[in-house]
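Starting off with a structure, shown below.
In this view, the complex is presented without one of its protein chains, the others remaining in place.
And then chain A:
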Amino acid sequence: MMKDTDFTLRDFLAGRIWHREHIPFDTEIIDAHIKAGHIKVISGVTKTSKYFQQTHYFCRRCENEEQARFTTFQCAKCDGPCAYCRQCLKMGRVSVCTELIAWIGEDLVFANDHQIAWQGNLTPLQKKASAELIESNHQKKSHLIYAVCGAGKTEILFEPIYELLKDGKRICLAAPRVDVILELEPRLKAAFPETPIDALYGGAKPSLAPAQLILATTHQLYRFQEAFDVIFVDEADAFPYTADGTLKRAVKKAAKKDAPIHFVTATPSKQLIVEANKQGAISSIPRRFHGHPLPVPRYESLWNYKQKFEKGKLPPKLVNWVRERLDHQQPFLIFFHHIELMEKALPIFQTIDERIQSVHAAHENRKAHVLALRNNEVPGLLTTTILERGITIPNVQVAVVGAEQQIFTKGALVQIGGRVGRAVTYPDGDFVLFHHGISNAMDDARKEIVNLNKKGGKL
């Protein structure tokens, strides 16, 4: 019979919903805590008969209920028909006969002595947004920080996070893309040296220590439940967060009841702005921290570029653009709408300079190539939209090939342009849209940038 709570187990499991077989603790310890009523056991996938008696599955981990994402099969373990969720499969399969566990014992209490080591200066606009965010936290209101690329969004969060930490609150900073988390991790660890911080993304091992501040891809929030007093969603408009309803539900599920969920982005959706205005909690920063305007895109026609690449040829305009970058020793990014077209184009670009490389989502060398660009070891990269946000490379020049393609939405183009001129030392740069016809999204993006510059210039 168990007398005491195992505090390491509580520290790990509190706020989480975890696959029983994959928990890094001995089976006996888990069993004893279940018996003592500190841990509750939940069936991984529940099965109900609604909608005209048709079987309806629901995943208790990721809350997926899209029936096409369940597979039914004859299960050897439960010796009968069973079903599992394919939505969250990569985190360890969850089926009807899988047991998930959640902590229901003694609460986890966090420290309230923290240090803030960040000593930079905020612009008046950043300062105002930061104060407004703190006020929204007091009122438990969700808040939107609508700040242009290069406004210094992360710095705005430092003071509000510090205030929350001192109140013993548990906080999550979530972003849809792992690149964003990887960039945030060292900055937050440096800012809060005394605070236990954990960064969670696919392939990262969670620490057993109870992290009061968690940085996580929105996917990782599938594994949390009523855990956080406040959640910040960075780059809230980035794929796959926008496209995927289960990720939105995951954020909600990870938040405690009535916990504010804040959004931070340069390109909010209309819906997000409408909702934030309703609450009255919105801070907008139409100006970069260094005070220079956002680069306005220029259009260059590149008729039938696809056919030219297919024939192994580079349009002269593109050759000239690349040559100019090489002559001036400016690092460059060229965005493509499709991996295959990019891969076809790469060897042709390499005839201009063999060091040119390409990156896409499944590329193992992605991080290395971006680092090489930053260190001037490669002159430029071809990329898919995977690099549209999160990265900062001083003096980078940006071109989009096929800017009229559907994948280049207004938001994507604004973000891509946001890579240009971020550093104080190089506040400007070329942002060119090579196209086979001008799309509405291109015009909308251009208009938005011009408008923001107008607003920012008046301040």
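The rule is short, and it goes like this: a residue touches a chain if its C-beta (ideal position, glycine included) is under 8 Å from a C-beta of that chain, and two chains touch if they have at least 3 such contacts; residues count from 1.
Going forward, contacts and distances are computed from a predicted model.
Visitor: Tell me the UniProt protein name of the chain this structure doesn't show, selecting from "YeeE/YedE family protein", "Bifunctional protein PyrR", "DNA utilization protein GntX" or "CRISPR-associated endonuclease Cas1".
Guide: "DNA utilization protein GntX"
Visitor: Which residue, A:T71, A:T242 or A:Q330, contacts the hidden chain when the whole complex is considered?
Guide: Within the whole complex, the residue contacting the unshown chain is A:T71.
Visitor: Taking the full complex into account, find the residue in A:R20, A:R93 or A:H292 that is in contact with the omitted chain.
Guide: Only one of A:R20, A:R93 or A:H292 touches the chain omitted from view, namely A:R93.
Visitor: Could you tell me which of A:L9, A:C82 or A:A129 touches the chain that is not displayed?
Guide: A:C82
Visitor: In the complete complex, the non-displayed chain touches which residues of chain A?
Guide: Counting only chain A, the missing chain is touched by 68, 71, 73-77, 82, 84, 86, 89-90, 92-93, 95, 340.
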